[in-house]
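Partial view: only certain chains, each at its native spot in the assembly.
The chains carry the letters A, B and C, assigned in the order they are written, with residues numbered from 1 in each.
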Amino acid sequence: MNAAVHALAETTALPVLRAEGLAKAYGPITVLKDVTLDIRPGEVHAIIGENGAGKSTLMRLLSGHARPTAGHLEMDGTRVDFADSVQAEAAGVVLVHQEILLAPDLTVAQNLFLGRELTRGLMVDDRAMNRRTAEVLARVGANAHPADIVSDMPLAQQQLIQIARALLDDRKVVILDEPTAMLANEEVEALIGVVDTLRSQGVAVLYISHRLEEVEQLADRVTVLRDGEMIGTWPASELDQRQMAELMVGRELSMLYPPKRGLSSAAPLLVVKDLSVDHGKVEASFEVRPGEVLGIGGMIGAGRTELIEGLMGLRPSHAGSIQVNGTTIARPSVEAMMHAGLVYLTEDRKGKGLLLRERLAPNLTLQALDSVSPGIMLDRAGETRALREAVEEYDIRVRALTLEAGQLSGGNQQKLLLAKVMMTDPSVVIIDEPTRGIDIGNKSEIYKFIDALVQAGKACVVISSELPELVGLADRVLVMRGGRFVAELTGEEITEQKVVYAAASSRDRTGGRAIA
Amino acid sequence: MSSTADITAAPEKRRQGIRWGELAPFIALAVIVILGALINSNFLSANNLLNVVTRSAFIAIIAVGATFVIASGGLDLSVGSMMAFVTGIMIMSMNAMVPALGNWAILAGAGVALVVGSLCGLLNGVIVTVGKIEPFIVTLGTMGIFRAFITFLSDGGSIPIDRSLREAYRPVYFGDFLGIPYPVLMTIVVIAVGSFLLYRTKYGRRVTAAGSSDDVARFSGVHVGRVRTMAFVIQGFCVAVAAICYVPRLGAATPTTGQLWELQVITAVVIGGTLLRGGKGRILGSVAGALILEVIANVMVLSDMVSEYLVAAVQGAIIIIAMLAHRFTNAR
Amino acid sequence: QNIEYTIAVSIPAATHGWTGGVVYHAEQAEQQIEAAFPNIDVIVSTASSATAQVSALEDLSATNDLDALVILPFTSEELTGPVETVAQGGTFITVVDRGLSDPSIQDLYVAGDNIAVGANTAEWLVEQLGGEGEIVVLRGIPTVIDDERIQGFTEVIDQSNIEILDIQYANWNQDEAFTLMQDYLARYPNIDAVWANDDDMLLGVLEAVDQAERTDVQYALGGNGMKQVIEMVMDGDERTPISTPYPPSMIASAMFMTAAQFAGQAPMRGSFLLDAPLITPENAEQFYFPDSPF
């Protein structure tokens, strides 16, 4: 942490943004109570809390995306009342959402400048906008092109573009809601650099993350929320990761990663030979054995998601052979795979995972409908039962079972999604970004869950951009770059450096055993 | 954990609360009926009401099918022409079977109609899902195709049903059971079966999932294409059921049979609260929508207020106003 | 074969009974003419709107050297200019049914008389009802034909003490006529007669009257001479004892007369106004074409 800047933040008396007794209720459900908070210029202020604690809700209130049911905001000492996010942005407060919020049909530059296009005379000045877009993209470390269409890009790339959009103009307060949940090391570092720069320019940064090491590294002050209530604000120097976690959860936390199981030599559960996706953009062969966690690492756009989507028949693909549990899959489809015992949990929970406008029960049972309701009729009682069990087992924090999936907090949506694919009782699970947006307490629960699964003779493939997770969890790691596996790491070889090295440099495959 | 106790308490209570938004079409219907009664005292006569309700059976039955198609994320503009085509084929096959089967030809013809209707729906569904073309365009195309077929079959004239069948078949439209006309009974059956399918079966769940998000459904192992194709088949089947009730009414198929019904059907479905973008279906609402349209037309004729030239304008305006009212009740 | 003459025939598409009849008779005549005169080629083209008909005229004259054009115009004003353009190229013009705004364009005119259709029916009705009573009227699609028939009808009715209770559009559609008639019956406790202006609509009207078992409706009349209705007239139906011919076969007559130009038999010029005599049980045979779809 930058001590000088920290000191500056401490002594600057006048907060740039102040929340006074903020509260928010949706109908009878109160999700945020009496939050009073000072945000000072030139500080990085982390907000931490469990899933569903109300972090995103608070951020929406601060940035005009939602209006409080009680309390008010002050900017530079005067009371303000943002009618909408546009007013808030005009006042210098901008929020980068937890979920992607971009116009999918427009290009990157068009999205960045939407609503404030640069013009030359009557015409839009695409040249200038592309130029400035390229600059901001470079600043946040996005490898995208200003003229790319957003819907064609990997989700993580879209996340960076959202951040770029927020940084396009000079701001007083920049709010980042889990900006790194999907980013890999290199991008995270670039982002941390950006945040440091903002701080040195006197911008206040509100930062939400479940990666506590980031918080420790970056924050000047930390505010903890629990169950919609503010627990308190501390100088970051007074807290270590462990204390933060305990403040969030209200109890002591156990060891994060379960012990590793070592290499398995049993006959593989999943054998993929010569899979080619999107007409050769991604090509790979691999196998997964019972009792192992296989990690897949790589940078944004390396093609990991594409590979698995191709394997599931969700993209044009073609394979030498695929075997699941001894069954040969002739034409891959989600359903065929599911019957053979393989399921895939998507990284894109908003676009491909959950029906945001549907209630929880239909979402939970959509994939396993045939096993929940064996006949042609729906077993509604069975669905409610399944929902109750899932809420219990996966610790989904909902205040009413009749909510729509979109009304859950991000982390709780992720848990619902996990519960959904697990309903089919698979023997191989492929999870893309398993703990995306999940709080520290639940993370270890999910790791334990994966461990238990694997201990029971099943297998798990984890695609993760969070290096510590990959390293802490996997028994074996495949690293992908440019649509090909470039290295395989096992046992002691699995370290953050080796993964990064293999992901970034393909020429000399010294990070591990090279793969043909 | 924020207590499991209050989690379990909440859902049941919610369920029982009245959702005003869903009642909007019924309220609109009631308002229009009351207005109708005020404007002309004949409106509430048993005879008139029975006529109106019976007449609306066709649009209502087809609208039930359309609710499936629209809820699944599709659209079917071909229903009117399909209706004419199915009617034509049905009459021709009945006429052909009379010598052999006598009055049983009616039943056999009805069977033919159901098969042909379902096949027409299948055609729409397959082109939409396998060809991955906008349903708007596909069904606009098949609308032209079916219409041309019936024109061709009838040589541009009409295909009347065999005289010997008319009397036996007539009651299917004009008869009643315990005072309830058969077409109305048929509508009730279609509503019941449709509601069961949409709300109580796995298939129905998949229909709304497919309409709600193509991708999510696909990623969850739902065969979106099959589900949507099936919705078109259900639509075709409903068209055939409507055709079976329709034939005894006029006894012939002509190139103008069912003209512009597609617009009425879609309007009924939308007035009924189903969103055109898919993901939700309100079968009873669609039926209320069909009734609303028919009642408006009836009240227009019974009242003497507008010039014959302007009837269409007033109807258009009333529909827009009904939707506005809908919006405001919905906004709570 | 060596085709020497090309005759283009432009008619409305078969969208309902009467136009269906026109298309049928035109196609029959095409075959007969081509069989009888190998040196004449007949091209029949249908159009579903005035705009489409103008387009068809352009297409036909741009790509064929037309010797004659037989046209049943959708509307008078809209087709006058385009037909004039064709005529300027030296094409022989035969106009059927609806006159053009400028009669000097046409060489031959075979016309039905829509005003007479309305007027004759009205006169018969006035006489039968003894000059008083209450009637309802169904109109077709808002077009000139419909307008003329209604005009002819109401002018005569206005002279009598007969009251027209209501006039509404039923778009020459059986189904809509049925619905509309049901509503008329619900609204008016007494209706002495109905005029449907077209036999397609009449069939719907009769169905509605039968269903309501209303005995006050003494007469239900149509027009155009549709097959089923002529059968009723022949059978001496009490409610529909007459019809008015507006034979779609007039297109065939016009085509034959035009072909005769080139067959070298007789130069045909001038106007042939088809009468609209009442079809009664006595003369119904004459108007009966069992093979026609109409």
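We take it that a contact is a pair of C-beta atoms (placed from the backbone, for glycine too) under 8 Å apart; a residue touches a chain by one contact, two chains touch by 3 or more.
In this text the structure is predicted, and so the values were computed from the model without any measurement.
Undergrad: What copy formula describes every protein chain in this structure file?
TA: In the complete structure file, each chain type occurs as follows: A x1, B x2, C x1.
Convention: only the chains that are shown with their structure count from here on.
Undergrad: Indicate the whole-number Å distance between the mean C-alpha point of subunit A and the mean C-alpha point of subunit C.
TA: Averaging C-alpha atoms per chain gives centres 72 Å apart.
Undergrad: Using Cα averages as centroids, what's the distance between subunit B and subunit C in whole Å?
TA: 34
Undergrad: Starting from the mean Cα coordinates of subunit A and subunit B, work out the distance between those two points in Å.
TA: Once rounded, the distance between the two centres reads 44 Å.
Undergrad: Write out the stretch or stretches of subunit C touching subunit B in their complex.
TA: On the subunit C side, the touching residues are 14-17, 19-21, 23-24, 139, 142, 166-169, 171-175, 178-180, 182-184, 186-187, 200, 203-204, 207, 211-212, 227-228, 292-294.
Undergrad: Which stretch or stretches of subunit A touch subunit B in the complex?
TA: Contact set of subunit A toward subunit B: 52, 227, 314, 333-335, 338, 344, 346, 351-358, 362, 366-367, 369-370, 373, 376-378, 384, 388, 391-392, 395, 397-402, 420.
Undergrad: Subunit A touches which residues of subunit B in the complex?
TA: Listed in rising order, the residues of subunit B that touch subunit A are 1-2, 4, 6-8, 10-11, 14-15, 200-206, 208-209, 212-213, 215-223, 279.
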